[in-house]
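Only one protein chain is missing; all other protein chains are in place.
This part shows chain A:
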């Protein structure tokens, strides 16, 4: 299986590569359009700030490539947020795959949310073998409101979408590569189950 991790200069991508290694999969960190197009699975990571990440995608033409990919694509954290419409962070126009805006937490709780939170209302092959109320590791100040494409929820002052699915596109707000064995299970599910 050829797995491409999209490289556009965003944060800690090595952790995803290592997590895949622990599962017995090799992957390629790449910004090359042809390599990404021909991969069996594509992982779209993202750590950092939305507008500068989007600018980096545009400068390499990846912004037009990603929405047109046909194989299963998994956006992680900011990667998932950039697959949505407008992001309040830096008033950034995203890729528009999921037709929902990303907004900032307006809560008395600490922002960013940092740490392990529970996920529930799990409804996708992505979560095969994962129990309701499992803990996942999250770091974020912006969130996706509940939406038709939601396949899991979490609570932080309100219930929000912690995972999305539409056609061949998947997104998770949490970091599966940093969420212990259960997170690794979700990555494996994406590689093995999510081939529709």
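List of remarks:
Keep this in mind: contacts are C-beta pairs under 8 Å (C-beta built on N, C-alpha and C of every residue); 3 or more make two chains touch, one makes a residue touch a chain; residues count from 1.
Note that contacts and distances are computed from a predicted model.
A chain of the complex is left out here; the name its UniProt entry carries, from "Imidazole glycerol phosphate synthase subunit HisF", "Raffinose/stachyose/melibiose transport system permease protein", "Sorbitol dehydrogenase" or "ABC transporter ATP-binding protein", is "Imidazole glycerol phosphate synthase subunit HisF".
Per the touch definition above, the residue from A:27, A:113 or A:149 contacting the chain not shown is A:113. The chain not displayed touches chain A at residues 11-12, 14-15, 18-19, 21-22, 47-49, 109-118, 135, 137, 139-141, 155-156, 175, 177-181, 183-184.
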